[in-house]
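One protein chain omitted, others in place.
Should a chain be cited, it is by its letter among A and B, assigned in written order, with residues numbered from 1 in that chain.
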Amino acid sequence: MAMLHTINKSPFERNALDACLRIATPGGSVLLIEDGVYAAIRGTTVADKVSTSMKRLSFYALGPDLHARGYSEAQLIDGVQVVDYSGFVDLVVNHESVQAWL
Amino acid sequence: MRFAILVNAGPYTHQASDSAYRFTRAALEKGHEVLRVFFYHDGVHNGSRLSVPPQDERDLPKLWRELAERHCLDLVVCISAAQRRGLLDASEAQRHGKDAYNLSTAFRISGLGQLIEACIEADRMIVFGD
Partner (left out) sequence: MLVNRKAPHGTIYALEALEVALVAGVFDQDVSVVFTDDGVYQLTRNQDTQVIGTKNFSRSYRALEDYGIRKLYVEQESLQARGLATSDLVVLVQVVDAKRLGELMDQQDVVLSF
């Protein structure tokens, strides 16, 4: 089982996404929560980086955080899966450990 | 599965405490065990019994308190982080000669050893913070 990485910061404000993509090993998953969900939106300057990383990492976004910020599933980068808090719990169960890129 | 949660940010300034609360609730609803929620850094302010948010806003310390009562949750506030920030329980207040205490009864104050112990005993440790 691989690692689950959570990112709760906007990629436009902090380097949490960059640090995670630099260090995370292939086969892991990235869950975007809180302001981290902005990294999941199509058409931004970080979208290419996220799409390219999907070859080695799975991407998830927390639906309630997405909706709270005025975005819907239809605006996500292709391949980003949406989970709710219950899905968040399942992701934690299904990965060996969790690293929060605070 | 046995979870432990670490909350590193205070309520209201950051969403981290809300995320931690919703994750904890979801885990409990799915039948998992949450053996401890440890509050560190400004996270200790979740344990205040004196917070009075506006009526149309969530009351995070109260939400934690109710969740703890429903599920016998072990909510632990780090003693050194709490004392730095003026969060005391009744006996700590007395020990330090303070005229008031402000820790909610649903929380207990203890040392960082409780965090390390939770890391050792839990199957998964999840950190929420700034």
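Note that contacts are C-beta pairs under 8 Å (C-beta built on N, C-alpha and C of every residue); 3 or more make two chains touch, one makes a residue touch a chain.
Quick caveat, the model's predicted, so the values are computed rather than measured.
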item	value
Touch partners, limited to displayed chains, of the chain removed from view	A, B
Contacting the left-out chain in the complete assembly, out of B:50, B:90 or B:116	B:116
Selected residue (touches chain absent from view) among B:8, B:24, B:46 or B:104	B:8
Residue ranges of subunit A at the interface with the undisplayed chain	2-3, 15, 19, 22-25, 28, 96-102
Subunit B residues touching the omitted chain (full complex)	6, 8, 40-41, 80-81, 111-113, 115-117, 119-120, 122, 125, 127, 129-130
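By our rule, only the chains that are shown with their structure count from here on.
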item	value
Gap in Å, rounded to a whole number, between the CA centres of subunit B and subunit A	26
Complex interface listing, subunit A residues touching subunit B	6, 8, 33-35, 64-65, 84-86, 88-89, 92-93, 97-98, 100, 102
Touching residues on subunit B, where the partner in the complex is subunit A	1, 3, 8, 15-16, 19, 22-23, 25-27, 29-30, 32, 124-130
